[in-house]
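Removed: one protein chain of the complex. Kept in place: all other protein chains.
Take a look at subunit A:
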């Protein structure tokens, strides 16, 4: 899948805005939103928020997790843990990119937040790569994808599943023809799993 498609999916997340205009309810495929009252916070999908922001029609309320202390904690946790930690948001990268791109003046300390989110992303990506390699080496037959976001899963997509398919195919094709007396334990550790 293309990253832009994931961005599109992520754009449906609900965020808070404070509009500076009044308007009736609007009816969208994803639900009804409004009525808009100037100065009163309300929830809209991210794509609508970004659009209104670009037209200078609202102010974005930063999401709870887009806070330096919270992110600092997440980063420390991510560094400490061998496994992936739970992210505050399934589409944290998409949301951060769009919100910080369109409305960085609404977010306190936007530059620092930008940097720390990128750090978290880098830590997770390098962890993802090392665990992919470890998974293949150990010969585990499946990987657990707990707490990985859609964007991260997508980044390993043609490679990891294809490689695991291929490995399985080699195992199946060669096993059929080898005699049963063969020591099979060296290449079938199907029980072992890897946290990836």
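The rule is simple: a residue touches a chain if its C-beta (ideal position, glycine included) is under 8 Å from a C-beta of that chain, and two chains touch if they have at least 3 such contacts; residues count from 1.
Basically, contacts and distances are computed from a predicted model.
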Which of the following names does UniProt give to the chain that is not shown: "Proteasome subunit beta", "DNA replication complex GINS protein PSF3", "Geranylgeranyl transferase type-2 subunit alpha" or "Origin recognition complex subunit 4"? "DNA replication complex GINS protein PSF3"
Could you tell which one of A:2, A:24 or A:69 touches the chain left off the display? A:2
Interface with the unshown chain - residue positions in subunit A: 2-4, 7, 93, 96-97, 100-102, 104, 114-115, 117-119, 121-122, 126, 129-130, 132-133, 136-137, 139, 151, 154-159, 162-163, 166-167, 169-171, 173-175, 177-179, 182, 186-187
